[in-house]
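Since the structure comes first, as structure tokens, the remarks are kept for the end.
Note that this complex is displayed minus one protein chain, with the remaining chains in position.
Right, chain A next:
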Amino acid sequence: MSHWPIIPILLPLFAAVLLLVLERWRPAWQLPVNLLATAALLVICVGLLGRAADGGVTAYLLGNWQAPFGIVLAVDRLAALVLTLTAVLALASLLAAAPHWHRRGAHFHPLFQMQVMGLNGAFLTADLFNLFVFFEVLLIASYGLLLHGGGRRRLHASLHFVTLNLVGSALFLLGVSLLYGVTGTLNMADLAVKVAQAPDADLVLLHAAGLLLLVVFGLKAAVLPLGLWLPTTYSAASAPVAALFAIMTKVGVYAIVRVFTLIFVGERLAVAAPLLLPLGLATLALASLGALSAGSLPRLAGYLTMASAGTLLAAVGMTGDRALVAALYYLPQTTLAVAALFLLAELIARQRGDLAGALVGGPALRQPALLGGMFLLAAATLAGLPPFSGFVGKLLILRGALGQVGGFALWAVLLLSGFALLIAFSRAGSRLFWKVSPAQEGPRHGVLAMVPVFGLLAAGVLLAVLAAPVLRFTDAAAQQLLAPTGYIDAVLGARPVLRGGVTP
């Protein structure tokens, strides 16, 4: 049995422990070691992506116990895709933190790796209770990271963030234990089999469990009415942390896709499917309005995170596989663009002195052409202007919605929100770059500070250039999700290795 699937969990774990030790003895080594670990993680994730692209589902039995009795990790195309995305984002955030952020408080590096470990674990696990555990791992690390740098705003934002997530965790446990009480299993593949055979008398309990899980994942994905914490929390976080957090809402979307394509499928059990489209559209509409009213650049980026989660959820909620293919293409590009905007917001804020990210006229920027160009690129991608990847993604979602139930509503809301986001960006851009006095305050940024933003934006452009092969991959990933028998067979069919490497 190959051990590759567990490396994305073990590598950050060991790196975090090592970084904790280094913090005491060799603080200067922390950054290089962390960078090395994150880069190695990226290489491994790309390797897993390559394997998942042509192979089927790889199941890994932890402790060599056969499913459903032991814990299983499973890598399919979607998992490999989001793992790679996490690694790319982690590398960019770390590079952005390298100039000065990581020294602003204690334990940044270990927490960073723990957060990556929690994310990877949540994407890899094929077990509902372990999904809860990895959620908690990534949340505990995220509380620490959110507080990184200190200050009253961060304290209050994290008080709300922690409370909401604790209530979410309680609901998650209720949903999971309801499922366990009815079916007697927690393995997602086994649940898929058992839930499909459940007697009609148990349907009410199963529906309740499914909806509880939807509430929890919706809270993580910042879906209306549970998403109003997001702009405040993300705009309070330091920029590299907020950029890394851009993947956290996608964990919620990922869990929704996973659970509601695997376990709650079919006419008897599809409780969440009819809710996803309206919830997604409402989130998108509110986030677009929020973007129009945002008073600072980080807040604007926060609302865009919400908007991307809403778009994704609406696309996932469409019937037909073409919208799902489009959503899987939209997911990486929007995550990269939002993260780039968070990092860019900080670069702009530091050149504006006391005004920081507030969207009012102020002192001129030191490097207006460079920062403005990057802002234009990020804005065009996020608002969905051609020829950037955001346009390709939105176009595909619109095409996937053609002729489907609710397709008209999706067209209307998605196009209007694109328009609203365009206005929001024009307003922000004109105040930041044009309505300026000649005075210049802040420091010039070196190449090092620009690299992560450049990298993220370039990755977005690359996604548009390579749209055809990427779409072939997401198409295959969507087919794999819509035919869950492959996943179920791989997980339940994985056999433990006996001593001497013999499989029974």
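Assume a residue touches a chain if its C-beta (ideal position, glycine included) is under 8 Å from a C-beta of that chain, and two chains touch if they have at least 3 such contacts; residues count from 1.
In the analysis below, contacts and distances are computed from a predicted model.
J.: If you look up the hidden chain in UniProt, what protein name do you find among "histidine kinase", "Na+/H+ antiporter subunit C", "ABC transporter substrate-binding protein" or "ABC transmembrane type-1 domain-containing protein"?
T.: For the chain not displayed, UniProt's protein name is "Na+/H+ antiporter subunit C".
J.: Of the residues A:L178, A:A237 or A:L276, which one touches the chain left out of the display?
T.: A:L178
J.: In the full complex, which of A:N64, A:T163 or A:S430 touches the chain missing from this view?
T.: In the full complex, the listed residue that touches the missing chain is A:T163.
J.: Of A:L155, A:I423, A:V465 or A:L498, which sits in contact with the chain we cannot see?
T.: Answering carefully, the residue with contact to the hidden chain is A:L155.
J.: Which chain A residues would touch the chain omitted from the figure, given the whole complex?
T.: 129, 133, 136, 140, 143, 147, 152-153, 155-156, 158-160, 162-163, 166-167, 169-170, 173-174, 176-178, 180-181, 186, 232, 293, 295-296, 299, 358
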